[in-house]
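Note that this complex is displayed minus one protein chain, with the remaining chains in position.
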Amino acid sequence: MNVAALGAAELRNRLHGDGLVYRVGPYAVRLRSSIDQVLSAFSCLYADYPVEPDDGFADFHVYVHRPQNLRRWYRPQAIFEFDGKVPFKPLPFSQSYPFFEWGLNWCVSNHISNHLIIHSAVLENRGQAVVMPGNPGVGKSTLCAALMLRGWRLLTDELGMLSVDDCLFAPVPRPVSLKNNSIDLIANFAPEAVIGPRCEDTVKGTVAHVRAPADSVARAAEKATPRLVVLPQYVEGANAQLIPLSRPEAAMQIAGNTFNYSRLGLQGFATLTRMIDGCRCFEFRYSRLDDAIDTFEQLLVGGEG
Amino acid sequence: MPPVLLVNILRNPELCRSLSLREWDLLIRQARRSELLARLHHIFACNELIETIPEAPLLHLDSARLIADRHAVAVRWEVKQIAIALHDSGVAPILLKGAAYLIGELPPCFGRVFNDIDIIVPVERLGEVESILFLHGWASYGMSDYDKEYYRRWMHEIPPLRHVKRKTVIDVHHRILPRTSRSQPSSDKLLAAAVTLDEKTGVKAFAPIDMVLHSACHLFYEGEFDHGLRDLVDLDALLTEFSSRGDSFWSDLMDRADELELLRPLFYALRYTRDILGTSIPGSVSGGGVGTSFIGARWMDSLFHRGLMPDHASCNDSFTGIARWLLFVRGHYLRMPLRLLVPHLVRKAFVEDMKS
Partner (left out) sequence: MNSGTHRWSVLPDTVLHWYCADDETLVYYEQAGTTHLLTATSAEALRFLEYNEANIGELVAVVSQTLTLDVDGDDEFFFLMEALVEQLQKLGLIEACAH
């Protein structure tokens, strides 16, 4: 059964009660929330995700709620709880839903160590996974949304989970977070895209999430082999341009974009170098999404055979 | 009080064979909160139970164990750096708690993760040690002048030192309890009995019985019990290991506790490791005779049996919040005379309030 099949009333009951347990890739999340914005965004963006049995195992217990004090009325806030502990300061109430997504990123990146967790978008096409590490502002999420809306399988837009055992990427396909101008850009690029509520005035500006394709969600158990590392850089007016990068250099760049490389020690180094050894690596400058997608399609051809 | 699943499993790991997935869910959460996840992995591994564990909870146990293993490598490296730095001064650092267990390869070290490396040095060498560590990159950081001054005047350690590059933190102690504490165990005696852990680097640790007493003293003079159960697990492992090494352990321990005026924390350590974890301690050994009345003991039981449980909603009853608060106040009371305690707590409350 998926979230949509649960029906609006039951979804509400569970979020308000002991929580709804749903599955995203390798993880079961128990989400509780009494906040309408979380409920409406969740029912829109997570319609396709499997619901897990209520008496089973959940990897992360998450609760987003309003504080029970004067703050309920005066500049209301939202609180994120991880199994009863509050790891962050509260955020304005209007950001409750993005807060849940950011908080969940924290849960995964701080508690999972059988994967090297790379701050990157990862997509797959014809058996080849492309890893796009990058700091905020390089256009990684926009590019990720565009590729997924053109048929690439979404593994993640934020947390690339590279298994230390088999060096494959485990998909954790969650809604793709877009900021500011990218939201309209993607809405125009793919009018069929389902975009959740816009939250304004967050630390990152305006934020909205694009629903992950049903196919990506359905294939979340299917791991993917890393074949390409692309470090994207949005450059106003630029033509699409690929610049080859040495593998050690690319590995250094990735190491600087991981959540747990140093915590994994030798295993982190071994996993990273094993991955990079099977990849072609590039820096990529672009300004137009269609050019970028063409370039990625050509890269795939280069990697076959 | 509700029975605590984690405690049942610590006492009898075999019980994990029959846990439902919902119970595993609870166990992992209680262990995570108590910082005992990696320890639990170790316990299951020692009992050859890993293969019986379902995949979902095993992921969290494995993750924690992996972190603990890397942590051990990092601590060994850091200890070596400290030893190299202090080498020319002739001061052999005496490692305390986690770092001592690890370098001494003592049973509590398996799956134990800790933030800071604690060392103790003779008080008359303190200034010299601090300046040498400073030259090697360790400097005090991020503390208000009030807090620094407070440390220097009243505490048993100097303000924490953090390495500028590696960001690792050392706590340098010169005694085991604050200067203001009601009990003043002799640092000279503890330091004089210290043993060398590693010939190569020359680092030392307290002698076994002193290590037990320090662990007990640390736990039962503390006000905050975030790691209460973890510290109790340490004590259980130390007692089990050292008592197996020789017959005179228990009587030596009692004599030494008497000598260092640490009978009270030892009494609690023995009482609660036995009560809660089922540690095997001869009936004749209790650390008793410290003048605790029956009612007093029952009262402390009702506090410690709550404070020593995981700080997790599933382990709480209606009295837990008050019990933790009373233990907090008690910890401060034992460590500080009232004329200092009240202004300190008021200031803390005020500053915290300003921050939020």
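We call the chains A and B, going by the order they appear; numbering starts again at 1 in every chain.
Here is the rule we use: contacts are C-beta pairs under 8 Å (C-beta built on N, C-alpha and C of every residue); 3 or more make two chains touch, one makes a residue touch a chain.
Being a predicted model, the structure only gives us computed values, none of them experimental.
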Based on the whole assembly, the unshown chain contacts which displayed chains? A, B
Touch criterion as defined above, residue of A:180, A:246 or A:298 at the omitted chain: A:246
Of A:8, A:86, A:243 or A:266, the residue that touches the missing chain is A:266
Using the touch rule from the top, list residues of subunit A that touch the missing partner. 246-249, 251-252, 255, 261-262, 265-266, 269-270, 273, 276-277
Which parts of subunit B face the unshown chain closely enough to count as touching? 70, 73-74, 76-77, 80
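By our rule, only the chains that are shown with their structure count from here on.
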Could you tell me the distance, in whole angstrom, between the mean C-alpha positions of subunit A and subunit B? 38
So in the complex, the part of subunit A that touches subunit B is made up of which residues? 26, 28, 55-59, 61, 83-85, 111-114, 263-267
As the complex stands, subunit B meets subunit A at residues 20-22, 24-25, 28-29, 32-33, 54, 56-57, 59-60, 62-64, 66-67, 69-70, 73-74, 312-313
